[in-house]
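A single structure is presented below for examination.
For this depiction, one protein chain was excluded, whereas all remaining protein chains were kept in their positions.
Up next, chain A:
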Amino acid sequence: MLDSKIPAGKLEDKWTDYKGHCKLVNPANKRKLEVIVIGTGLAGASAAAALGEQGYQVKAFCFQDSPRRAHSIAAQGGINAAKNYQNDGDSVFRLFYDTIKGGDYRAREANVHRLAEVSVNIIDQCVAQGVPFAREYGGLLNNRSFGGVQVKRTFYAAGQTGQQLLIGAYQALERQVALGNVKMYNRHEMQDVVMIDGKARGIIARNLINGQLERFFGHAVILASGGYGNVFYLSTNAMGSNVTAAWRAHKKGAHFANPCFTQIHPTCIPVSGDHQSKLTLMSESLRNDGRIWVPKKQNDSRKANEIPEEERDYYLERRYPAFGNLVPRDVASRAAKERCDAGYGVGTTKQAVYLDFKYNLINKYGKAEANKHGIQNPDTETLIRLGKEVVKEEYGNLFDMYEKITGENPYEVPMRIYPAVHYTMGGLWVDYDLMTSVKGLFCLGEANFSDHGANRLGASALMQGLADGYFVIPYTLGNYLADEISVKPIPTTDRAFVETEAKVNERINRLMSIQGTQTVESFHKRLGKIMWDKCGMARNEQGLKEAIQEIRDLRADFWKNVRIPGGIHEMNPELDKASRVADFLELGELMCMDALERNESCGGHFREESQTPDGEALRHDDQYMYVSAWKLNGEHSWELEKEPLNYEVIKPTQRNYK
């Protein structure tokens, strides 16, 4: 049975009580304990830095050439914190409440409350590190709003918030490397977890420069390896983002929770052709100032600027007057799909809607600037010019990126956007300590399932990554390692290391020996298409059943016909990719099974069989108020364990953003 180990007591006291009573490791013993951290994104870099500062001997791993390049670097819009600097009614409770509601009541209260509590410390820590957040003229920190909430609690650095936060964590990490507390292994990819006496005690990693397998011991292993959105082939994730570390842990007994909970982000640059290798996000923060619309007429082929105001359908404002363009992501994505499916889409493919800045450029920023400069009765041109300057400062890099990709200038014409796979709420199951169902194996950041339920609110992933790494794991890891202080480092000549390495080796050899006719990329694309069509924005029983069969067939085909050039003992990016795609092929099946099992709609998981008369997601709390934690039993065989969700403070209701 899974035990979430949620501390007793009142919700708001749980974390304080935990910290007051958890077991500690004294400084002398910390120096004798070795910890492995897989990943140097916000979660991994912050964890490795914080644990290094505490005196643990940390080994950190990433597959890129530098820890600073982790996918977190690409996060654009911002990071939430319950600082209430705007005096607009924010509080820890409200951030907690918004996150639970945004997640459509499928997250644990205790974890989410802790997240909201430590959110305020994150901002302080980052400022102390020199993270250059946006500021007001008075020198204080600025905020913007994000979807699904009615307060301004998002801290940001133009459209490069992830970059600035990660550079902060990276610098803290490099400081620990310089002090000798952290040893960094770049261009290393974890291949398996080494288990000794039922506990995680190390890893096998592949050195991506020379292809050699290497063994590493740790008293505990922490996975912070990011999300698995690339199972869809096209997503906003970086090209290398993968599920491998989490999947190999799953194969060693770690339960995988809510695998089907995928976030499809409403505002991404649409697909332009078959050559497309990834999709690019246009940050949710743009919905602060951009209004989303389609023509009122079907198949309208006029250019955006030729369509008069009264012939535009601002469908989010129409359907959701209370939240308007700032409804949560799942709601906005489905609404875009609905309009396009009904024939109102725009652009050459008709799979796009407009995100238009003109109104706010003139009426919000232009007018404010004109007032500031004392310009009386400014004409529209002046307003546009003044407004542009502000918009440029807020989102300049995003506008530039849009123009480079599409060749269109979004200051002049509205952006064309369409939903794309963006984030995975599902991940390895963890308890309150962030430990997986494998002892000594922890999981942080996007790789775990813990805080976002069935839908993540914008600007909350960065918050969670840094909360897990800076403020949670330093306590919960100590609580585990306090009982391990007498364990001497196990030499990597131990049988468990040798055997695990041999298995990894065998798998790589098997991949290389296929020498079929089809490229890795072609399999990945086919998998992505099945996932997008049948396990994407809308899912139904028949489609999911078909998808499971199709994925099984594709997987069999892959192991017969894939062609991987080059050798094993050299740098071989195609082999790296093949190994990741092989894992995606297994994960895809589980995602479809999970989506099939959950015959309700909640958050980003929309089962067509379960909707309200006006097409909103319809939950079934009486049947599905649980976390689905899947345990692998063998080939194509999983067992579902249900962790019931008990709401003690919040009363779940049907979400309403109208």
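Details
Just so it is clear, a residue touches a chain if its C-beta (ideal position, glycine included) is under 8 Å from a C-beta of that chain, and two chains touch if they have at least 3 such contacts; residues count from 1.
Everything that follows uses one rule, which is that contacts and distances are computed from a predicted model.
Protein name for the hidden chain, per its UniProt entry and selected from "Succinate dehydrogenase/fumarate reductase iron-sulfur subunit", "Tryptophan synthase beta chain", "Simple sugar transport system permease protein" or "Phosphate ABC transporter ATP-binding protein (PhoT family)": "Succinate dehydrogenase/fumarate reductase iron-sulfur subunit". Of the candidate positions A:58, A:115 or A:184, contact with the unshown chain belongs to A:184.
When the full complex is taken into account, the listed residue touching the unshown chain is A:53, out of A:12, A:53, A:214 or A:494.
Checked against the hidden chain, the listed residues A:32, A:83, A:144 or A:188 yield one contact partner: A:83.
In the full complex, chain A touches the omitted chain through residues 46, 49-50, 53, 64-71, 73-74, 83, 85, 121, 123-130, 132-141, 157-158, 160, 162-164, 167, 170-172, 174-175, 177-178, 184, 186, 209, 238-240, 272-273, 275-278, 280-281, 400-401, 404-408, 470-471, 474, 517, 519, 521-522, 563, 565-566, 570-571, 573-574.
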